[in-house]
Structure formats: structure tokens, C-alpha cells
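Heads up: the structure comes next, in C-alpha cells.
Here the complex is missing a single protein chain, while all its other protein chains stay put.
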Amino acid sequence: MASNSSASDSPDRIKTLRAKIASELPNVDFVLGYGRGFDPLHATPVTVRTEKDLDRLIFDPTCVQNLATSLYGLRGKRLGVVVKGCDSRSIVQLLQERLWERENLVVFGLPCEGVIDLAKLRVTMDIASVKAVRFEGSVRDGKVVLTLPEGERELPSAGLLADKCLRCQHPNPLVSDHLIGPEIEPQGAQDTYADLAALEKLSTQERFDFWKRQMGRCIRCYACRNACPLCVCKHVCLADSREPHWLSAEATLQEKWLFQVMHALHLAGRCTECGECQRSCPMGIPILLLKRMMNRELKELFNYQAGVSLEAVPPLHTFLMEEDRIKDRGLLW
Amino acid sequence: MRIGVMVCHAAREFPDVVFATDHMYACSDPGQGTIEQTIRSLKLDGVVVASCSPRMHEVTFRRAVERAGLNRYMFEMANIREHVAWISLDRKRNTEKATDLVRMAVEKLRHNRPLTAKSFEVQKRVLIIGAGVAGIQAALDCAEGGLDVILVERRQSIGGVMSKLDKTFPTVDCSVCVLGPKMVDVGQHPRITLLALSEVEELSGYVGNFEVKIRKKSAFVDWTKCTGCGACLEKCPSKKVRDSHNEGITTTTAITIPFPQAIPKRAAIDPAVCLHFTKGKCGVCKKVCPADAIDYDMQDEIVTEKVGAVIAATGLDLFDHRKCGEYGGGRYPDVITSLQYERMLSASGPTAGHIKRPSDGTEPKTVVFISCVGSRDRSVDRPYCSNFCCMYTAKQAILTRDHIPDSRAYVFYMDIRATGKGYEEFVRRAQEEYEVQYIRGRVAQIYPTTGEDGNQLMVRGADTLLGTQVEIKADLVVLAVGAESAHGAPALAEKLRISYDAYGFFLESHPKLRPVETNTVGVFLAGACQAPKDIPASVAQASAAAGKVLALLSKDKLESDPQIAQVQTMRCIGCGKCERTCPFGAIRMRELRDGSKRAEVVETVCQGCGICSVTCPVRAIQLAHFTDSQLLAEVNALCRTWDETTES
Partner (left out) sequence: MPDLGRDYRIIGFLCNWCSYGGADAAGVARFNQPTDLRIIRVPCSGRVDPMFVAKALLSGADGVLVSGCHPRDCHYTEGNLYARRRLELLRRFLPIIGIDEGRFEYVWVSASEGSRWRDMVTKFTDKIHSLGHIPRMAETARTLCALEGMLGASSAQPDMWHADASGRQPRHDALLHMDDYKEVMDGE
């Protein structure tokens, strides 16, 4: 495991995290944190119930999961949870929507420089053959050293950063009871929605065809939904419901497509763009684009961003008698 | 399921449809009879009628269905008249569209469930807004019928426009002599609470249980002490205040009682002109008041009342003729409005019934009346007929000839609309007996004469019957200004949640068959707030509205509409978003034994808008009769047809 130590995963910081969690263990049922997964590139959520579980905790740029996803299913308990800056927005959103009680939650916040997107690594190598990983320097401008059967290989870690990290404005948790490590300056670029702009350059028909190809691959596994920290109603999800009967079990393109549109509509004003839906899609469908489209428009219409304020009123749950940025549609004719 | 379709021939092919027929007039007695018989003989569980708009006859057919033993919600209508037959003459397309609409109705009906109404208690009290003749009549009728009445009038006295009129047509009765006793009755009736100088701030609740907040504006006079003696009026030093009761042809004081017959006969101070408020140095009225009723520190007061029904009777205002440059645009003092003339004619008016030119106080010998000023005129966005101007113009012309026997009266008119009882005869009398000169044509220009008779007005117009230009030297010109909706009517409509038209007149529920009701159950209309009306029509509608209210509130309990939100408790995740977006506060969160929460609908409060249903992330709250499944069934019915037609 020594090979996993990295700049982010400084021995001091993980020690502090373990100590803080240890101090809170008597007050909580358990703590959700990151542990090493089935290979050096994968982290996995672990539950810390006793002091002897503390050794399993890790934190490094492979800790991609948003642990807030597990929260709603565990309501009724008193929990601790380890979060990165981006994950904390999901927590803020859950609290704002009163889907979790603040007093039953102990948040261990970790300022984060970024995590890696395995999809980017997978393009260049067979990631199953990686025997060990080492991060050197900061994730932003350091390197990642991979031990492969043929020897070590170095890559600039910046090239592997997840897209969301490249535009990250909230590296520091927005809500935390224990802030582990010093706060860091946001290093993400301003989000210009270049991905949406690229798609918008296409003609309407081309865009339709693009999604037709993309959605055609959907296998309706609902991994996207299950990975979403704000899909709190997955146990009674509309996609599975027969009354009301929105989606049939038919494997048609429009059912798949409608589900993704429903998911995006459903998250309008709630999605924090943690990206878990797209990361978990086994078919690699770029579904985060749909949510980003919603978010871009919400920002433009209502100057709203989800998961940054506990007091904010979600834009679709309120209105103004005179909307500043909505033209009266009737007059456009 | 066994569904019957009435009217459409092509409906048999739809799923579950076992019977289809047509009938000449399905809403007629035999038509309804056929529906009932068919339901019984074929043991139908649901009926689709393809005919007119459900806004027209849904209630009728629901009753028929219910008489045959079905639940009244096991019924759907396909609107193949207003939405098909009446908008296009293309038979092929119309047939296709009608078939689609029936198919949609059938598919929706397959998802319908029987719904049962619940009953709730009602407040046997009524709020009447506006105390002109309509409001007064409605108030007296309701009170006589045993209801408690809250009568709100924004002016200082009740009476409205009628209290300003001299005589009424076609009987030439004294207006205030007819109205006065009714006003007194209102003031004295034990069941009527009169709130003058008051306005409705807010209306909440629903039929049977409205809650209204009323702002009682400060009169700066304690009306429980004021006796209406008028001592303050005599001593008030600001005497140059526009007298609105007399339409500004004279002035009044800052503290006033608007007219001798005012009810309530109490003084009120207009703080905008009173020296105490504007300059901070007068206090004469307070000194002279024998009852010590003056209170400069008085504040507006908000009172809350619970009522079961509301009658809007806010009346009308008059068109501002200054918009019409051809009549001088308000520059000539001797061009006056009909209502100003009315005040002049009135024996209790500022000129004691003598007709005098505002410019020099002399008696006019030639009076020209111009009809349709701000009526039937698209150039000033008043395309409608104001209904009563023809008649009052005839009356005023007659009275002119009566008051000044050696005078001449001319009337410029477009058409004479004298459709009421005795009206045509009345106009004839004006023309024949009183020799009023009627000239069919519009006036193009009015301008002051010059030279020796330089104090007259030249009225230049066309006589379209003779095909000539006419010029008349007039001493006085009276403009028959048209009616407008009362100032602030749209704002009130929004408070009452009723619709209004482009001109601010309130919209009735149906122009023919529900002229008194609005689309908000429990809110009714009386008088000119709905459209320009003369006195008998206003009084008739007021009594009609009162009759509706009395019928509505004659029951101790009302049935609530079962088309309301319902929570699927098993699916509710208790997030409370519905509770936050409900405009009526009809949803509350109920705690279960395990501490988790579920939404619960307060049935009598829910109005059935369905906002919650769209807010709910799991759509666990569904609007009965308009559930997701029902609406999806309609969408699917259409999309499936299209699939079939485009594939073929």
C-alpha cells in the first residue's frame, strides 16, 4: 500500500482525519470514508464503526466517489461522512431540501485539489494491468507514476483530472464540522460550458442524431440514478412506477431517452454536477451534459446554483410576479 | 371496462368500447334519456359524449350519468363542436380530428376512477363589494333572505352613479328619490354591516369559507361620534377642493359630507387637501365639532371577516373625453360631460337645477348633445357600445327643453339604440313632442366662434342622412361619455381570482347561461362591473346574484369538489416540496409513528390546481381526475394514432 501514498494523501492529513473520526466515533453510528478498492486505481466507500477500522481510511486523487450518495438511504441514523469540496455541495443540497437533519450528521471536510478520471487513463492503457500508483507533487502540476508489468510509467497528473475538477470553484467543503487540512485556493477555470457550445454548433438534426446514437446504447440499468446523491426517491422512482405509468418496460429508444430527460428535469435546480451519473454509466453516455444544460439555463434565468447555500429557495419552487429574465411568450408572436 | 360513446360513428373500434351511437341533441331531455337507458341496458361503466365544450354541458351530462347509477366522474367529453366543427370546414380533417378527440376521451376514461364529494360547513354571510344601486339591491335582497351582509364601499357614501343622476329614463322619475329610501334601508338594516371608505385588501379561502381582509380607510373623524350636523363643513377654511360628487363643476371643503342624502351621513377629511395635513397648522373642524369626533391621528384599520360568498358590484367609471381632440380635449369650459350636465339639472345640485354655462353663468339657448364619446370608437380603444348613453341623451334633451322652453336641443348620433321597455317611445317623444333635433352623423370639430358672438362654440359635423355638412352655433355642448370599467377593477379581479376582459370588465362564467356567476365558485357579479348596464339591468342582475347567493348558502353544508390532490402515502418521501408550493396552504406534513413524514391534503382547502403534482419529485401526489396516468393516456392515445398513420 506504500505505493499509494501521494502528495494529497500526506501522512499528516490522513492521521488528522483518523484522529478526528476517532474522536467522533462515540457520537455516531458509523462514519463513511474512503478505503482502497480492488486495485490501486480504485477507491471504495468504507464504514468506520470502531477504532480498528481507522486503518482502512485513505484519501488521494483516486477517491472519486461522492459519499453523499449513500446518505439518504441511511436516514434515521447518526452518521459521519468524509467529503471533498464538490461532495459537500450535495450535502448542502440535501440539508437545504430538508432530506437530512444537520444534527444527525458529522461532516469531515477535506479540501481537494482534484481527482482523476479513469476514463481518461483508460484511453492510453489497459488499466487492469496497473500494479501500483504513486502521485508526486500536487495533482494540478505534479505527476502520477504507474507501475505496469513492463515497468514504471509517468504521466502528468493534470491530464487525468476529472473535467469537473478543471472547472472546480469549490475545492473547500462548504459545510463541515471538522476541516482536515488547510483550505486551498480555487484553481479551476471559469466554466464556459464549452462542451455545450460544441454540441450547439451542430444542427438540430445532428444533435438529435447524436443523442439518438447515445441513448440507443442505454441499457436502462439505472446506474446513473443510483449513483446520484439527490435521487433520494430511487426506491419509488417514477421510472419503475406503474401508477403513474410514465415509462413502460419496452426497450425502445424513446423510453430510454425520456428517462434521461426526466432525470435532468428532476434535478433541475438541484444538480450540483458531481458527475456521478456519467461516471457510473457503464455505456459511457455523456448524460451529465443534459444536467449541465439545465444548470447553465438556471444560472442565466434565475442566477441560481444548487448546493451552495442552505437558505436558498430552489428556483422552481418559487416565482416572481414579474420575471426579470423571462420574456412574455405571448408577445413574441 | 364497458364504455359507451354517444354521437361518434367511428368509435366502435376503440378498446373497451361496446357501444356507439349518435343523437341529434344529446343535451336535450330525450338525449339524456337515451344516455341513461343505454347505460342501464348495456351495463356500461363509463360514457363518452362527443359534442360541445365540457365548459358548457359537462355538469348536465354528469347528472344524467349519475341518474343512471354511474359515478359522475366516469364520464368524459370530446369537444367536437367548438374545437372542431366550428373552426374548420374541411370535412376530412375534421373527421380525423374528431376521431382523435374521441379516442383521447376514451383512453382517459379508461383511467378514470369514481370520485365522491365530501361535504363541509358554510358561512351564512356574504361580502358585497361596491354599494351603487347594484350593490345596494343585492345587499337588501341577501339581508331580507336571512344572510348577514358585509357591504364594502370605497367612497364615503353609498349610492354610486345613480345618486348623482337627476332623473331616470324613461319615466323621468327623480333618481335620488327612488334610490334614497333604499340607501336608508341599507343604513338601518340589522343584517347589513356597512363599511364605507373601505376597500378589499385580500380574499382567501374558497366557496362557503372565504376570509376577507378589508382596509377601513381613516376618515380622521370618529364616525361613532359624528352626527353629520355639518358644522365643520361650514367653518372649514379650504373651500377650493374639487367636488367629485358634483363632477367638479363646483368646489367643496376639505372636510365633507358629499351630499345631503349620504349614507352614512358622516364627515370625512381628505388629507391630501386639508390644511392640517398639508400645512400642519389648521384645526378649525376639531374646535367647532360639537361631538368631539375629529381625530387627526386616526389610522387605517384592517378588519377580517368570514363570508360564504362574494358579490362584486363595483360599477363603472366614465370615459375621459380629454382624449378626444375634436371635442376640444377639455379646453373649452362650455363642453361638459353628460354627468356634469346631470348634476346641473339636479335640483339638489350646485346650480339648484338651473342650467348655466360654466364659462359665464348664463342660460344656454342652444345645447348640442354628442353621442358615442368613447363608445363604439376604435381610435380610442373603446369599440364597445356603452349601452345607456342613447337613452340618457334623450332624457337630457327633453329636460333641456323642459327647463328652458325657448331653447333648442340637437343630438348628433350614430345609431339610436333604444331597446328597453318603453325606450323607443321615449326617444320618439324627445323627437316629436319636445322637438329635439336628431342629426345622424359624427362631429368633426368644435371650435370657439369669434366676432360679436365670440362666446359661442361652433359644432361642425356631418349629416349623413342629408349628405351635407352641418354647422351649429351652440351655447353648451354635452358629451355623452361612454362607460369604462371602474378604476382599479383588474386589481380587484386578481384579488378575487376572477377573469376580466381587455377593458377591465369582469368576465361572467357563460355569456348566455351563467351571466351572474364567475369562474370562481362563490363569487358573483352584479351591475356594470360586468359590462355597461342601465339601472334596471343592474338591479335585475343584483337580485339575480343575490338569488344565487341565497340558493348557494341555503344549505348548511356544501359538497367539496373531489377533483383534488391525493397523496399515495406509500410513495411519498415526505420531502415537503408540495407543502411549500401550494398556494392555498392545503397540504400539511403528517408525522408517522416512526418519525418520518408524509404529505396530507386538507380536502376542503385544496382547489385542485395540480401545482403540487408537478412539484412532487415522485409524483406521489396526484390530482384526482387529472392524474399523470389520465393525461398520459390522452398523450399516448394521440401518439399511437400517429404512429399508425405515419407507418401506413
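The letters A and B name the chains in turn, as written, and every chain counts its residues from 1.
In the analysis below, a contact is a pair of C-beta atoms (placed from the backbone, for glycine too) under 8 Å apart; a residue touches a chain by one contact, two chains touch by 3 or more.
All values reported here derive from a predicted model rather than from experimental measurement.
K.L.:
In the full complex, which of B:Cys27, B:Ala291 or B:Val614 touches the chain missing from this view?
P.N.:
B:Val614
K.L.:
Considering the complete complex, identify which of B:Thr193, B:Ser499 or B:Ser596 is in touch with the unshown chain.
P.N.:
B:Ser499
K.L.:
Sort through A:Ala189, A:Leu253 or A:Leu310 and give me the one touching the missing partner chain.
P.N.:
Within the whole complex, the residue contacting the unshown chain is A:Leu253.
K.L.:
Residues of subunit A in contact with the chain that isn't shown?
P.N.:
39, 119, 122-123, 126-129, 195-196, 198-202, 204-214, 216-217, 219, 246, 251-254, 257-258, 261-262, 264-265, 268, 281-286, 289-290, 293-294, 297-298, 301-302, 315-316, 319-323, 326, 328-330, 333
K.L.:
Determine and list the subunit B residues touching the chain excluded from the picture.
P.N.:
Per the touch rule, subunit B residues meeting the hidden chain are 53-56, 79, 81-84, 86-90, 93-94, 96-97, 100-101, 104, 493-494, 497, 499-502, 507, 519-520, 563, 581, 583-584, 607-611, 613-615, 619, 623, 626, 628, 631-632, 634-636, 638-639, 642-643, 645-647.
Note that only the chains that are shown with their structure count from here on.
K.L.:
How many angstrom lie between the centres of subunit A and subunit B, each centre taken as the mean Cα position?
P.N.:
56
K.L.:
Where on subunit A is subunit B touching in the complex?
P.N.:
Touch residues, subunit A against subunit B: 76, 97-99, 232-233, 236-238, 241, 243-246, 266, 316-318.
K.L.:
Touching subunit A in the complex: which residues of subunit B?
P.N.:
Residues 568, 570-571, 573, 575-577, 580-581, 594-595, 615, 617-620, 622, 627-629, 632 of subunit B touch subunit A in their complex.
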